[in-house]
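Excluded from the complex is one protein chain; the other protein chains are retained at their positions.
Naming follows writing order (A and B), and every chain is counted from residue 1.
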Amino acid sequence: MTAAIAAVGLGKQYGRNWALKDCTVEIPSGRICGLVGPNGAGKTTLLNLAVGLLAPTEGRIRVAGGAPAAGPEQLGKVGFVAQDTPTYEGLSVADHLRLGEAMNPTWDRDLASERVATLATDLKKKAGNLSGGQRAQLALTLAVAKRPELLILDEPVASLDPLARRDFLRSLTAYVAEVGVSVVLSSHLVADLERVCDYVVVLVQSRVQLAGDVDEMLATHRRIVGPRRDPASLPSEQTVIEASHTDRQSTMLVRTSAPIHDPAWQVEEVSLEDVVLAYMGGTAEASTTGRPTLEVAQ
Amino acid sequence: MIWVSWRQFRSNAIVGAAGLVALTVVLLLTGIHLEHLYSTFKAERASCTLSCASLRQNFLDNYRHVRLLGSVLVGVPAVIGIFWGAPLVARELETGSFRLAWTQGVTRRRWLATKMALVGLASAAAAGLYSLAITWWASPLDAVNNNRIGTALFSQRGIVPIGYALFAFALGVVAGLAFKRTLPAMATTLVGFITARGLTEFLLRKHLIPAKNATFALTSSRGIGFNLSHGQFSLSPNGSSFPGAWTTGSKIVDASGHAPTAAFIQHACPDLGRFAAPPGAHAMPAPGSVDRAFSHCIQTIGARYHEVVSYQPASRFWALQGMETAVFVIVAALLLAGCFVLIRRQVA
Partner (left out) sequence: MIEFHLDSRSGVSPYLQIVQQVRHGLRLGMLESGEQLPTVKDVVARLAINPNTVLKAYRELEHAGLVTARQGVGTFVTGSLGPTPIGGHGPLRRDLEKWLAKARRAGLDDESIEALFRDTFRFESAQDIA
């Protein structure tokens, strides 16, 4: 199966600054993949490159098997909801649907009107007068009604209140359940993605720090607490991701392929957020200490 | 995609159409009356004996205020460039809606081409209709004045306003793409348009077709003048050519193309210093008392020198209109082609 997004050595330069540099990443299709990373990690740049709004300065990127925005066919394969969900302020909701229909040969009119009906808003209302949540839903409608193979969403819920956020994710997941589309969505908040995503890519300073299946990540990571101990003395099947020590105690987040039997350790389960933060945190020292990065093969 | 472009342009189009309709109504009502006045004037002129000049002036004084609509036409292309051209892409870039537009199932190139074609055609149509209406309305006045070529009227008549409008529109679009912001694009469009128009008006137009030359003998009736500067005399040509023509240059030369030297003038007209006005005055007329001496002086100079006048005859009005329109349309096309290069580069 072709990857949803596959980039090799991808870079984008603005003046003297690199918004993304030497980024190599592969996001599998058929998943809801969360692209997580701190602000400035290059998430938006990567996604804009993927939909062809930007042209790379260096490197290559293939999206749903084709070059980004290479032609009408490729544009039809990829649906995009941009950051802050831009719409045409002066155009009504109905105008937007007509616009989508006029600009997309694969437009599904029934799907669009069905989705807009759940928005509970006047079709004649101007997009500029919609609430943030409604506007995001409208942008999502435009992106899904063209029946893409891959749906890319850039921080879709960042600016929404909790209720609108949940509604948005509900309608996104319901759509995915119905048509089985690949999804890549970015967020700087792991909590937004925890339930929605089954695959996570953590991007820090253009580098993939962690990429893999969420369930597998949760099953293989543990936090262990016990008397102070040198991380190097742990069994070989345990890899330390993050460690902190007091003079008596050691707390470590480890990746392990087997249960931890050592009675000295108090073993705790970790949340996705714990895992992601552990891989994200202290990446500055990653190169010097040789902190491992994880690639879970799928 | 045509619908999308139309929907986004609709409110602008309505404003433009409303303006054109109002203009047409005013010009139609006054224009019909003006036609009527013109036929009356022609009948009176055929039989006039004494007050022909004031009859003419009276006719030309009709609808002075409506005539200002012709001057307004000069600004119409600039308005089109600023309000239709500059925001065309710049507003999309500014508001971020390009991220919506460019990720639909239509290529960026087709999106741009459709918008350009629709709004560009509207620009040409608006300026063309305006010019058509004014040209028709003013035709009686222009016929009497016989001054459509070589004056500011040239750019308020015929087809050149279409070229200007297309150029201003293209300038606006390309500036919008270059600056990615509407306001700087608007300012650039205005400045660029005024510059281009000024250069055309004062430098380019008279060279579009090589000027014709006419040679006039120097006689006292042709009324050439003498200039005195730094104690030396020179001749200033009369400069008039033919009725309705546009004089683009004139000079007094001999058979080999040389102008008379100050020494020659002094020699031919030894009495010049006597009836010279105080230093600094120029184009001194010949007062009655020195008429004879002056005639002699001109005769002496005229034996060797003659006046050459370069001009564009009135009959070249449409040829010049066509040339100038073509120049502006070609430049507009080049600018629009440049937009496709710009939009392919990264924009966000």
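Assume a residue touches a chain if its C-beta (ideal position, glycine included) is under 8 Å from a C-beta of that chain, and two chains touch if they have at least 3 such contacts.
Keep in mind that what you see is a predicted model, and the values were worked out from it rather than measured.
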item: Visible contact partners (per top-of-document touch definition) of the missing chain; value: A
item: Of A:61, A:75 or A:169, the residue in touch with the unshown chain; value: A:169
item: Listed residues A:58, A:161 or A:178, member touching the removed chain; value: A:178
item: Residue among A:197, A:211 or A:278 that touches the chain left out of view; value: A:197
item: Touch with the omitted chain, as defined above, among A:111, A:260 or A:277; value: A:260
item: Residue ranges of chain A at the interface with the undisplayed chain; value: 31-32, 166, 169-174, 176-178, 180, 194-198, 215-216, 218-219, 222, 259-260, 263, 266-269, 271
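In the analysis below, only the chains that are shown with their structure count from here on.
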item: Rounded Å distance between chain A and chain B, as computed from the means of their C-alpha atoms; value: 60
item: Chain A residues touching chain B - in the complex, by the definition given at the top; value: 12, 48, 51-55, 69, 71-72, 75-76, 78-80, 82-84, 86-91, 95, 98-100, 102-106, 139, 142-143, 146
item: Residues on chain B engaged by chain A in the complex (per definition of touch); value: 1-4, 7-8, 11, 95-108, 111, 344-348
